[in-house]
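All protein chains but one are shown at their positions in the complex.
Right, chain A next:
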Amino acid sequence: MFHTDTIAAISTGMTSSGIGIIRISGPDAIAIADKVYDSRSGKKLENMPTHTIHYGFIRDGEEFIDEVLVMLMRGPRSFTAEDTVEINCHGGVYAMNRILELVIRKGARPAQPGEFTKRAFLNGRIDLSQAEAVIDVINAKNEYALKSSVSQLKGSVLKVIKDIREKIIYHIAYIESALDDPEHISLDGYPKQLEEQVEQWKEKIRTLIASSENGKRMKEGIRTVIVGKPNAGKSSLLNVLLGEERAIVTDIAGTTRDVLEEQMSLSGISLNIIDTAGIRSTEDVVEKIGVKKAKTYARDADLIIYVVDSSTGLDENDEEIMEMIRDRKAIVLLNKMDLDCITTEEDIRKHLDKPVIPVSAKEEQGIDRLEQTVKDMFYDGSISFNDEIYITNMRQKAALKEALDSLEQVSVSIQNQMPEDFFSIDMMNAYEELGSITGESVGEDLVNEIFSKFCMGK
């Protein structure tokens, strides 16, 4: 078998309905599952025959997370041909989340895009004629992961990470210069100075990890963007949707003054709704930024809700929006039906082949039809939530934790009075892990830093 590590991911779509499956694959899959699975009778999965199903609970220490059915499949008779455990839990984003996190904490690593499929293939489980399809899956998932990885990072987070990386590489370069040219650069008293630095970096990374736990919920669910001209009634529509639903998970203001982000559950389907600034051509600089942002959000969305003010006529702004959403999953809401109707369903249909629903946000009419339409689209598969977004988050968090662990190791080495060359090895690990978040590889960074910052040589 080619792989020695164990990977995990949520293998069902991420919705609040139905059953969720967390899949673990690799040599330690069963051992890891045993660390979190509690059968109540004390039986261990490792003693159970292959291809059996077990009832029990997932436990994090003393806390019960969910009631589950666990499927045990020993390699090679599994999808990946490796030992595989699938935990069937009660769906629910929160439970799936917790279980996956727990499994990762117990030694699994978040799967790379398409990695289960890749392993299945490399282990000879998938027919060779499907090789190209496998490659397509990996490429598609990877592309999506890359896109979502960068798009999910707030500018401020990116800056903090880059800032820490810069400092880490500077200090590695300092140590390495001194090792390379010990008669030139002395490390006397340096460990103490470094220790203070490392504490600061660790603190910043801890803050990032904590905030990723809050921020994460925003990202779950079908990425839904509400667009429309200013005053079309986008915000009041949002208020109606949120007001009607009690299952609001969070209420976090967006990162810019022009975008508001909310999460809600619509008939059990998680929607992550972004209310954008009205789209219209503008010369005003501030508004331009807002509009640009709105367009960006719309581009990355899984579903677009286009709100039209039926009491006014369609203009060039509407045409621009319709052009933008032509090839996208979209629903058109003809709002303000309580007022005199100037734009009709037929007017829209002439331009756009999308479901059109007359509503009145003010009178709260037509909202049930919207719900039904979203539900229909979701269940017939025309919109779906891509779990890559979620797993990307998980990967980022795992990378942050790895970086933190490496820096902890630096602290331990300093406290144990290890020689300085031991520090830079773990610092380099931290540097690499942080780079995997920002999408930067190491390459010649260190050598360049040494030569540019420190004068050495004969």
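Everything below uses one rule, namely that a contact is a pair of C-beta atoms (placed from the backbone, for glycine too) under 8 Å apart; a residue touches a chain by one contact, two chains touch by 3 or more; residues count from 1.
The rule is short, and it goes like this: contacts and distances are computed from a predicted model.
Participant: According to its UniProt entry, is the unseen chain "tRNA uridine 5-carboxymethylaminomethyl modification enzyme MnmG", "Amino acid ABC transporter permease", "ATP-binding cassette domain-containing protein" or "Acyl-CoA dehydrogenase family protein"?
Facilitator: Going by its UniProt entry, the chain not pictured is "tRNA uridine 5-carboxymethylaminomethyl modification enzyme MnmG".
Participant: Tell me which of A:51, A:77, A:159 or A:184 is the one touching the absent chain.
Facilitator: A:184
Participant: Which parts of chain A face the unshown chain closely enough to count as touching?
Facilitator: Residues 2, 4, 112-114, 118, 121-122, 124, 128, 131-132, 134-136, 138-139, 142, 172, 176, 179-184, 416-422, 424-425, 428, 443-444, 446-447, 450-452, 455-458 of chain A touch the chain that is not shown.
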